[in-house]
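These notes concern the structure reproduced below.
Not every chain is included here, but those present sit where they belong.
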Amino acid sequence: MSPQQTLETGTGVRAPENLTLAAALNAAIRDAMVDDPTVVLFGEDVGPLGGVFRVTDGLYAEFGETRVSDSPLAEAGIVGTAIGMAMYGLRPVVEMQFDAFSYPAFQQIVSHVAKMRNRTRGKVSLPIVIRIPYAGDIGGVEHHSDSSEAYWTATPGLTVVSPSNPADAYSMLREAIASDDPVIFMEPKSRYWSKASLALPVQTEPLNRAVVLREGSDVTLIAYGPTVKTALATAEQGLAEGLSIEVIDLRTLSPFDDETVGASVRKTGRAAIVHEAAQFGGYGAEVAARLTERNFFYLAAPILRITGFDIPYPSPKLEEYFLPTPDRILAALSTWEWS
Amino acid sequence: MSLNVESTPLTAVLAPPPLRLIDDSGNAVLDSESGGFVLPPIETLLGLYRQMVVARRFDVQVTALTRQGRLATYPSALGQEACEIAAVAALAPQDWLFPTYRDSIALLARGVEPKDILASFRGDWHSGYDYQQHRIAPQATPLATQALHAVGLATAAKLKRDDTVALTLLGDGATSEGDAHEAFNFAAVWQAPVVFVVQNNQFAISVPLDKQMACRTIADKAIGYGMPGFYVDGNDAAAMYAVVSAAVDRARNGGGPTLIEGLTYRIEAHTNSDDPTRYRKTADVDLWRSRDPIERLEKYLIAQGALSNDERADIAAAAETLAATTRECMTEQAVVDPLELFEHVYATPRTALAEQRAFLAAELDGDAEASAGENEKSTR
């Protein structure tokens, strides 16, 4: 867990509570809206319903129609109007209902959100947060379990982050909203209901820093979002098999924290990256490629990628075969020649 | 101001009453109010009635099974039977249907087996039916995307000089998507033999229509594409059937696309994971329950002496049989082959997928290490 401090906020410090990741996100948006009147929230069903995952529960009632609103059902419209609002000094937080439903907004995100600051030579910043519930393991029907991070991380101009636990969820979302850069905020659906006891407001490590969640000496296991839990379980299981696994939660996917991860890899000499998305062209490729480039002579073995297969995300009955498991990860690690 | 210069703002203009052929009380409307459409023959109406009753029974059954946790999700069309059934009934065998997740009963009406309709909602592969045989595209989830597929297919049929029409079902919310606009426009420009049936059930999950658009009716949008648009009482099966049939005929005869709005109501929650009490009043739901499309047609048929008790019993029996089939198919365990994961992604075989398949096969054989290592070793 990253070191936690309390954050200055107009909403004051509260007693520790048992909070889900979804509730932590909710609190982060709420506190940001209390602290900064320029923060506005809109998207599909984020108003009275509180979002299909209830992440925006209660915000419509508290802040009213002018700051929290259901938009027409059109994702390019949501992101496109957020751009205009940001140009006029607002800080829009918008929701794409599911990962695959961000695709209609692709042009607005890639050609404008990502590029506006650069094309205006720094004169127009777009402090927009695009929240995207992503990944699977919730028994979702087709198109509801995509992991789209590779699309965003391949796009210069975007900051891409993904929390794995309630404390980070709160802290990272506050920071994302406060950032002058647009942030793609990827929320691991399967972790929405995971809990932690938190005294809000909490401040964890800053964005752009990876965190060593568990120290180990044999292998560096790199994860983010939904697979952090898997990586931690793997480390536990590995211990029983006599393998000391260091687990890193990337937290921010773009930029990549070369310093923290590189140091770990140079220490262990072996690394593997775990994600749900397909392997081919996935985000893990960048992780493996850059760590190898920068640390080749420290490596005792190739960096492995334990990921989803190179197929569309499968139906619920088959997802257990698709998702990386501790067993599969340990099996992969055991293919290295250990000398 | 010359009226043909300014396109009159309609925001403040009340929507007209929708076209209906049978009113709420089950009486035929006056000829002068029927918009030039005539009541379909009584046997047709009886057929629609039968299909609607059966569809309702199916829908209620599946919702119940879903509450029992037998299905992962099910978007019910309860209350929307007139739109769904009439749309399908208006099609000829060579025509194609492009449905959404909401339109399971349309598939049922076109002859797809319950087990095949429900496959994906149970968590299995998308759908089991043969798309080409049934001429039904897979139920679409990304909103409005299927409307473009329908336009493309209809255009291909036109190019091939086939007399095939494509009909696509859309939700009111889906009309806000860019893809809906592009579909309407391509259809109009290409004069594609396609019929757009928008089921205006007044909600997109929790969002009511007045947050979705400021236009008087969805049908009015047709004007902006240069195609005919019809605003129809979506709980009147007779009207829906008459208007959709006319549109299908027009499309078949080279008259191009039509946009039809059926005004109806989503009686159930969006899906089982939705909580409609958060965004709408029970009183509204009750009001619309009282405007039930099946009851309306039933009253009319009874008044016409066209629905005997025998007939009703027969229909009820058919509905119960289907319900039983539906329950039974839920008890069958779907046979799941993990290795099928790799089978359908490409027509052209890929080495990498063969490798991954072999990896999974070995893992399933409890031989994961050997498998994972193979690749590395073989290249070393």
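Lettered A and B in written order, each chain numbered from 1.
What we mean here is this: a contact is a pair of C-beta atoms (placed from the backbone, for glycine too) under 8 Å apart; a residue touches a chain by one contact, two chains touch by 3 or more.
Owing to the predicted nature of the structure, the values given are computational and were not obtained by experimental measurement.
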Full complex expressed as chain labels with copy numbers, beyond the one copy shown: A x2, B x2
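As a convention for this text, only the chains that are shown with their structure count from here on.
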Taking the mean of the C-alpha atoms as each chain's centre, how many Å separate chain A from chain B? 35
Residue numbers on chain A that touch chain B, as the complex places them: 44-45, 47-50, 52, 69-77, 100-101, 103-104, 139, 141-144, 280, 302, 309-312, 314-318, 321-322, 327-328, 331-332, 334-336
What part of chain B is in contact with chain A in the complex they form? 72-73, 101, 120-126, 141-143, 173-174, 176-179, 204-207, 211-213, 273-275, 278-279, 334, 336, 338, 340-342, 345, 350, 352-353, 356, 360, 363, 368-369, 371-373, 376-377
